[in-house]
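The complex appears here without one of its protein chains, the remainder shown in place.
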């Protein structure tokens, strides 16, 4: 459980499952495991108890670049938490393949790569230079659910359990 | 042909191939089959004859949430129709993996998950709890082609023919 140990060393907490308090039905899998792949649904920033983490709003107006970078880190932890629940052990991830980073942008905010670096930096730190690298897009969306500033979906390769 | 039987039981019709009346060249595959995967291009809501289904416009302004949910159902039927044409039999789908739901939003409309539930609910109803679950994002786009309110792309696992 090397990845879990690294998280503990860094004082990082994997949050509980997303809890939107009955505000919305979400009839899909947060992580879909099939064969040697896991598909990670679009995640947003959450608090350790699974509630949606503030600040909310448009990046570049309601949310600063620094806050959005942190939101991308929290989003990554939420992805890892659901991945751990699905796989049992994060060391089963053999390669990050694709990261699709979506930023809820105010008009004219185009530093979307600097926001999603909060995800990429954490993945590379935790998973290292063999497993961690991923193809990525980081783009500006008109609206995101729950007014979250960042949403990320991903695909990873996994080993047999 | 269990899925086709379920569609008939529910009175659901798989539409003909998309027909935009020469308004636009679309030089790509609606479904790309390769090995044990089928990649489904972005689809929109269509009528049984393959024409683009109304209402058109931005959800939250021109199109209500209820209309958009129905548009997501029609979009799913269009995806299934092209998948059937590509595979011959929808029972060859062994797992829905990824659904990427795009909603053409009016400013401030963020109930995008409730719209794309029109797709997820139908997939789970038709394909059941083993094959139907999928990782999903449901996000707000600035613009969609043909002014459609909903567009969905997806990836599925398939068995040999």
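Going in written order, the chains are labelled A and B, and every chain counts its residues from 1.
Everything that follows uses one rule, which is that contacts are C-beta pairs under 8 Å (C-beta built on N, C-alpha and C of every residue); 3 or more make two chains touch, one makes a residue touch a chain.
Note that the coordinates shown come from a computational prediction; the quantities given were computed from them, not determined experimentally.
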Residues belonging to chain B that touch the chain removed from view: 24-32, 34-35, 37, 39-42, 100, 102, 141-147, 151, 153, 155
Chain A residues touching the omitted chain (full complex): 95-100, 103, 105, 107-114, 117, 120-121, 124, 133-142, 155, 157
